[in-house]
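Omission of a single protein chain aside, the complex is shown with its protein chains in their original locations.
Letters A, B and C name the chains as they come in the text, with residue numbers starting at 1 for each one.
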Amino acid sequence: MADYVVRVGDREFRVAVAEESGGLKVTVRDEVFFIDFARLEAEPRLSLILKAGPGAAGGVSVEVVRDERGRLYPGGIPLDTEVLAARLAALEQVRRGAEAGSGRPVEVKAPMPGLVVRVGAEPGQAVRRGHVLVVLQAMKMENELSAPRDGTVRDVRVRPGQAVDHGEVLAVLE
Amino acid sequence: MADYVVRVGDREFRVAVAEESGGLKVTVRDEVFFIDFARLEAEPRLSLILKAGPGAAGGVSVEVVRDERGRLYPGGIPLDTEVLAARLAALEQVRRGAEAGSGRPVEVKAPMPGLVVRVGAEPGQAVRRGHVLVVLQAMKMENELSAPRDGTVRDVRVRPGQAVDHGEVLAVLE
Amino acid sequence: MNGIFSRVLIANRGEIAVRVIRACRDLGISPVAVYSEVDRQALHVRLADEAYLLGPAPARESYLNIERIIELAHQAGAEAIHPGYGFLSENAEFAEACARAGIVFIGPPPEALRAAGEKTAAKELARRVGVPLVPGSDGPVSDEEALWIAGQIGYPVVIKAAAGGGGKGMRIVRSPNELPSALRLARSEALSAFGDDSVYIEKYIDPARHVEVQVLCDAHGKCIHLGERECSIQRRYQKLIEESPSPIVDPALRAEMGEAALAIFRAAGYVNAGTCEFIVGPDRKFYFLEVNARIQVEHPVTEQVTGIDLVVEQIKLAAGYRLEYDQKDIIQRGWALECRVYAEDPDNNFLPSPGQVVALREPAGPGIRVDSGLYLGQRVTIDYDPMLSKVIAWGRDRREAIARMLRALDEYEVAGPKTTIPFHRAVLRDPRFQAGEFDTGYVARHWQGVPVPEDLLVKAAVAAAVDFHRRPKVVTGERPAAGQVQESPWKVAGRWAALRSR
Partner (left out) sequence: MNGIFSRVLIANRGEIAVRVIRACRDLGISPVAVYSEVDRQALHVRLADEAYLLGPAPARESYLNIERIIELAHQAGAEAIHPGYGFLSENAEFAEACARAGIVFIGPPPEALRAAGEKTAAKELARRVGVPLVPGSDGPVSDEEALWIAGQIGYPVVIKAAAGGGGKGMRIVRSPNELPSALRLARSEALSAFGDDSVYIEKYIDPARHVEVQVLCDAHGKCIHLGERECSIQRRYQKLIEESPSPIVDPALRAEMGEAALAIFRAAGYVNAGTCEFIVGPDRKFYFLEVNARIQVEHPVTEQVTGIDLVVEQIKLAAGYRLEYDQKDIIQRGWALECRVYAEDPDNNFLPSPGQVVALREPAGPGIRVDSGLYLGQRVTIDYDPMLSKVIAWGRDRREAIARMLRALDEYEVAGPKTTIPFHRAVLRDPRFQAGEFDTGYVARHWQGVPVPEDLLVKAAVAAAVDFHRRPKVVTGERPAAGQVQESPWKVAGRWAALRSR
């Protein structure tokens, strides 16, 4: 039996997995499933059949692609997931709690490589959630990167005409 | 520069391959191609562009799947291929020449697992090419396995009702 | 959709299970799959909302296991079962077992299954409503009766085993003096194949074309037909290419065959989708062959020209819905062809060719529909029918449908098992096929494999050599040192021209 914390997007699930008579018994919240699990050949695809009891012939069929970064695509919808052994997760929780406190700065990063065509705020400026901070050109289109929350612009690290890479910090909000 | 003998089905081609200024120069029979070669990701797929000269921008596009057993599928048509360094091929030739002589026995093997439903010849019987030796049931159908050439049945190794495996010798013709 | 089922179990596998899943989705019904042990990773298992294990691979322990299927339908809470084709689709006991279990069988009622689905009963029905049968004996005959009947109906005649099918015990006889020995041989073959030496005798229609009529009947007395399909490209009674309309059917013949089919279905008290098969002689006279009391493999060609989704209609008819259109609303538009892709080697007497699918590209684009159960990594086993998928092409006319089908077949790549795709390419490029001039003997008479074009051999040789040359070697000794091949100057013109004119 193993106990995991699974993060799916911004949600957290506690999932217990036990090997049981050739199958898997999975407890999530207060529900129990018996799972027939198959890893498909030739593609990073998983197939699960979720059964209501250990002897059941079948149940809900779930097919899901899992990419290398741990993103799952149930029903084709991309969901970032992270699996942690429950004890490690608990430790992390404690560490985070210590770090906590509101208003930590948020970095606005380039979601793809591109060319900065416009900067929509300057350091010191108070902005609302949704305010366009930087406009980035990529794939023949202008893409607006906006403030993820209300705050004050601490830093703008790019200027129009500048090429930026994926993940590069464009602005910092606090 | 490397010199190969390539068997494609029952045909043989002599192919010379040379690395040349970032590309490949390939000589087959008395023709020369300059080849842009790419191995496609995520599938056993090759893409070749056959150019007429070393500086040409492009040419004939050939996409071909290659499976683990060396079977190639140009235009989707399965062709068994074998590549040998030319010197090894020459040695093999000599060995084969020594072994040669006509009328060597031919083994008729099961092309797939199945159930023998009928045997169409008995030892000692003279048969013509195409004579049905064994009928094998598989995939809900009866499949006739016939003599690959004229000859005399030396041995029949199965009887009706017997299950056979892929590659099992069913009969021997001489 | 009001009053339709909320959950349907599909008692089948492969492409037809996927096809029925799609029909369920289109109706807002939750599809439930069943599968045998070797089908755990199959597409129909993954595309369904729920999946239940039937049992081991052999069909009688899985897809033919009536009790188990009904038990699973109960477990899953399915109100209805779609049987697909093959397996239990025309099994009256299964239909009855469903009824007893309170589950709707998506197909004709058991009585209609028996009346129309069984060969001799169906012939009796056809005779009763005045649909022509191939002239011949009513049933098993003695040698003397055979001689007399053959004289009456005229030669050539064909002797067939009463107990079986599949061409076993069959003999074509062209004159009275051949008859006695033919009867002897046919009886002996029939005895060894079926344990019964009874034979019957029929007029031999040659050349013959196989033309069938699609019918839909609702539970409220309305029966309409959706025109014909031509299925003459076959080998050993296995259809390979079908089309709608048929190149030899004109509106008058269509109406006549349609009426004949409807008469039989009405007389059988038929409800749901069904097909009436006919043999058409060189004089365009048609004779009743049999009724297929199920959805057929080749149903998509009718869908493409009429616009009607036959599997959706099956489900709605089984739920008691009325047909929403009349005979006059059925309009065939354009032309549709279907090529069946089997895991068989067309260059080796169509022997089954199991194996793992290591690369796959299915065709797409304008006019192309693919109904497939294929997936990358699939292991094609020998447990079931070797049909993998079907390519369906639609065009404004037959010429356009053929052009599109050829384009699709050229795009289609299945690496691993050998398939009938090269066979289809060759037939569709044959001027005889393109002119619509073929009959049920076409494959036996004309097919002898196609030589691989020289340019493909050269391409394969070059690709294999380059791939080998560039592959990282495990054993260094395997890669030869520089050779001594004398190179000619850039001689390219000849081969180049050949490679280009693909």
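A few remarks follow.
To be clear about the criterion, a residue touches a chain if its C-beta (ideal position, glycine included) is under 8 Å from a C-beta of that chain, and two chains touch if they have at least 3 such contacts.
Note that the structure is predicted; figures quoted are calculated from it, not measured.
Shown chains touched by the hidden chain across the complete assembly: A, B, C.
Mapped onto chain C, the interface with the missing chain covers residues 18-19, 22-23, 25-28, 30, 47, 49-50, 300, 303, 307-309, 311, 333-334, 362, 364-372, 396, 400, 403-404, 406-407, 410-411, 500-502.
Even with one chain removed from view, chain B keeps its contact list with that chain: residues 36, 38, 40-43, 47, 49, 56-61, 63.
Where chain A meets the chain that is not shown, the touching residues are 1-4, 6, 8-9, 11, 13-17, 24, 26-33, 35, 37, 39, 43-46, 48, 50, 52-53, 60, 62, 64-68, 70-79, 81-83, 85-88, 111-114, 138-146.
One rule holds for everything that comes next: only the chains that are shown with their structure count from here on.
Farthest chain from chain C, judged by C-alpha centroids: A.
Summarising the inter-chain contacts, the pair of chains with the most C-beta pairs in contact is B-C.
Taking each chain's centre as the average of its CA atoms, chain A and chain C sit 47 Å apart. Across the assembly, chain B contributes no residue that touches 2 or more other chains.
Multi-chain contact residues of chain C (touching two or more other chains): 358, 376.
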